[in-house]
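Missing here: one protein chain of the complex. Every other protein chain is in place.
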Amino acid sequence: MLRIKYLATRLVLAIPTFLAVLTLVFFVIRVIPGDPATAALGDYASKEAVEAMRERMGLNAPLYVQYFKFLGDLLQGDLGKSLITGKSINEQVKEVLPYTLELTLSAVLVGAVIGIPTGIYTAVKRNSPADYLGRVLSLAGLSVPAFYLGILIMLLFALKLDLFPAVGGGDLTDWKDNLSHLFLPSLTLGLIMTASVTRLTRSAMLNVLQEDYVRTARSKGLEERVTILRHALRAALVPIVSIIGIWTANLIADSVLTETVFARPGLGKMLVGAILQRDYTALQSVMVVYTGFIVIVNLATDLLYSIVDPRISH
Amino acid sequence: MLSKKTTLIVIVLLAVLALIAAQCGSATPQTVTVVETVTVIETVEVVKEVEGKTVTVVETVEVVKEVEKEVVVTATPEPKEKVVLRYADKAADLGTMDPHFAAATNDRNLADMIFNGLLRYKPGDGSEIEPDLAEAMPEQEIVDGKQVWTFHLRRGVLCHPSDEVPAYELTSEDVVYSLQKSANPDRSAYAGEYDGMTVEAVDPYTVKITLDNPISPVLFFPKVSDYAGGFIVCKKAIEAMGDEGFKTHPVGTGPFMFESYSAQDKVMLTANENYFRGRPQLDGVEYRYMPELNSRELGLLSGELDVINGAAEGVWVERMNQKEGIRVDVYGVGEVATIHFNTSVEPLDNKLVRQAIAYALDRDEFLALFGEPVAANVYSQVPAQFLAGGLTKKEVDDLGLEYALDRDKAKALLAEAGYPDGFSLKMISSERESYLKNYQSMQAQLAEVGIDIEIEVVDHSSMHKLIRQDVNPIVIYVAWRPNADVYLTRFYHADSIVVTATKPDTNFSHYTGIDDLIEAARIELDADKQVEMWKQAQIQLLDEMISYPLQYQNQVTARNINVDFGHELKSVLALYPQITENTRITK
Partner (left out) sequence: MSQIQAQSPVVHPVRLRSQRQRMWHTFLSNRPAIVGLVLVIIVILAAVFADNWFIALPRGEDPTPLITTFDPLKQDARNRLAEPDAEHIMGLDSYGRDTWARILYGARVSLAVGLGSVLLGGVLGTFVGTLAGYIGGKTENIIMRAVDVLMAFPSLIMGLMVLAVLGAGLSKMILAIGIVLSPTFARVAHGATLTIKENDFVNAAIAVGANRMRILRVHILPNILGELIVLGSIWTATAIRVEANLSFIGLGVSPPTPAWGSMIRDGTQHLGYAPWVSIFPGVAILITVLGFNLLGDGLRDVLDPRLQQ
């Protein structure tokens, strides 16, 4: 009951967050020099043509009119049309979202599945050669920019070993094709995340392993595995969940580079494209979708806090 | 230990996953000959009896034919594997598919596949114009001091079918509608080109174009060719879906028809079975948006792509050509990079300072950043290599206007102008290599004579906006313009001065000294005299050092050796290798 009430409160509280994000984006994008009419027409266009285009795009209307029209359309579930290509953004999001979700989830999976056990292992075996190796490798993962790692992975797996296709998102209706296209990008993104998760897990585990109750448990002669699993890991889960939550949210953005390098469709690429093209409607609308995603991830993270650590109440 | 086990399980899981994914990834392509039945529309002469008389009538009938075809199939063969050309462009996304707004190279490329003009540049060779939708080159006559051009249209040209409108024959009604759209500033980015032009339909297959002021064919033909405003759209389709709808669902008469578009990913085109020059040899074109060079390169090398935009780098061209099964085409037209000096601001308002800069610059140093055969030096504002009216190195040399590198002279001129210690300038550059390389090289070279340049890099769209607001004392601009008149008018005519002019355009130098020559040349019907005037105008520009022409940058495309464009790439006006009905993938 309490949890449902908490959920409801949080969802209501998310509305101002939404509004704040949208308002911020709406005005900030208009402050940036450059405008969609010039971007759409290219350098060959005359000033009259640019002016005519601005008028058609509705950019000459007063700001508040544009703002409320955007909010009004949004309330009706209409995200509008791209100022540049004229394509419906609802349609675009629908096309792109599956690619983004599958990439994000699989990357988080790679990150958690490799990162958490490695983190636990290096914490338990602190200062052993395995610990040093694990730490240096995870730091190597942290220092490589995503685009560089992506290209290297592509060179190795797609060109030298010829195991996976190099570019494209694959056909969504053909799961085999889709999966084979998903592998390399999620590996790229997952490896970067792994580095972070490993380090955080190790650090959190080290903290907990020093706690009195863990020491007591250990000294009581409880089997090591039970100690680690039941007591230590459980307590260490809060920061781990937190970092995974943050990464899930962040991955979408980091995925821009992965998507570009592997030429996959995706929400991140849409966002950057909209900023560079000054496609005001596209940027506003994709931010709506993205913010929704973040709100859900944050909520899930907070709920997970209270599940993994009952002491945290809401 | 628990963690060991977990790690092991994870590794095994990943390995299994990798295997599964790898399984579905690769499949060996094979060539198989299949017999396909196709329906073709053919014009036949039929002998009929009408009211007792025997007459010969020309009719179009549907004929079912069996065609033998070589098809590449993968391990899981589908009954009809389509031959689709996979093209990767360096653009990040589509701009527009309305040909009258298409400005970016990638948009023009698509327009060229979907639409036709009355005339067209010969595929692969922009120096020749031939009839396209017109049956023959038009005749001109002067009526009441006005110039009248008459076009006779081909018969049996069909507009692509769409959801709203089925396929129908293109007539003069469509041509008139289309050219009027091009002339309307609300519906076209090229309206200015059609000022003083009246288009009328004489009969369903005859179109008359009247120009208030006669101009030479060199200037007239581009307006009605397969470039920019000259593309002919299908009236019924655009009226049915509206201009907005048309942008994402173009309907024309070209060899390929629009099928689908997914944002920042690709546009799919299918073969137009009824194309008037015959059914295309390809079944379709997959036009992908891939801004990252490495991805395009790897995609081509791994066989996932057939044609890609390459890097404007001599080294890259050389290296790719060494790869098995890959060919790189380097072709014109080259886009010309020019340094424009804003003559209205200090210290560039001083001719001596501009000349000092010119003497401090070394064209070959700029050129080395691009390398042969991708780029070559140009010595006048209009590139002599491509267009009538340009000046060659020898001509410039003979006139003493080459401004060959001489840094001592540059320093002396600076001292004479009152800047013995040089000065500082601040400017912005686009993030694109074709700009950034030139800006950065200029920065390093001018540092040698004490001129300190600070560069801020902005994205390409911001740069276009900002330089038109006159923020740069020195603007480097890289552009192709179809003829000398457009080059000179847009960059050096008083009416084109940025910000302040009535029709602000790209006159970044604020120069007004050659207006008379430009205008006189525009209406000169004698080609030799016209060229002479254009040259004279540029001699003046060089003498006063209004702008410093750098180099032209050629187009670079790499392709799988199995791709045959169907024509030789000599110089393509719109900067891409055209994909026509003759383009094919051989095996």
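The letters A and B name the chains in turn, as written, and every chain counts its residues from 1.
What we mean here is this: a contact is a pair of C-beta atoms (placed from the backbone, for glycine too) under 8 Å apart; a residue touches a chain by one contact, two chains touch by 3 or more.
In this text, all values refer to a predicted model and were calculated from it rather than measured experimentally.
Trainee: Looking at B:293, B:352, B:412 or B:520, which makes contact with the chain not pictured?
Mentor: Touching the chain that is not displayed is residue B:293.
Trainee: Please pick, from A:63, A:109, A:139 or A:161, the residue that touches the omitted chain in the full complex.
Mentor: A:139
Trainee: Sort through B:263, B:282, B:410 or B:458 and give me the one touching the missing partner chain.
Mentor: B:458
Trainee: Mind pulling the chain B residues that touch the left-out chain?
Mentor: Touch with the absent chain occurs at residues 293-294, 297, 311, 313, 315-316, 319, 364-366, 368-369, 429, 431-433, 436-437, 439-441, 443-445, 447, 454-460, 462.
Trainee: List the chain A residues touching the unshown chain?
Mentor: These residues of chain A touch the chain that is not shown: 13-14, 16-17, 20-21, 24, 28-29, 31-33, 127, 132, 135-136, 139-140, 142-148, 151, 196, 199-200, 203-204, 207, 210-211, 238-239, 242-243, 246, 249-250, 252-254, 256-257, 260, 268, 271-272, 275-276, 287, 290-291, 294-295, 298, 305, 309, 311-312.
The rule is short, and it goes like this: only the chains that are shown with their structure count from here on.
Trainee: Please tell me the distance, in whole Å, between the geometric centres of chain A and chain B computed from their C-alpha atoms.
Mentor: About 37 Å separates the centre of chain A from that of chain B.
Trainee: Which bits of chain B are touching chain A when the two form their complex?
Mentor: 1-4, 6-7, 10, 13, 17-18, 20-26, 88, 92-96, 101, 103-104, 185-186, 188-192, 228, 244-245, 247-248, 261-265, 288-292, 294-296, 298-299, 301-302, 304-305, 458-462, 464-466, 468, 479, 503-506
Trainee: Under the touch definition given earlier, write down the residues of chain A that touch chain B in their complex.
Mentor: For this pair, the touching residues of chain A are 32-35, 38-49, 52-53, 56, 81-82, 84-87, 92, 95-96, 113-114, 117-118, 120-121, 124, 147, 151, 154-155, 158-159, 162-169, 176-177, 179-180, 182-183, 225, 228-229, 260-263, 265, 269-270, 273, 276-278.
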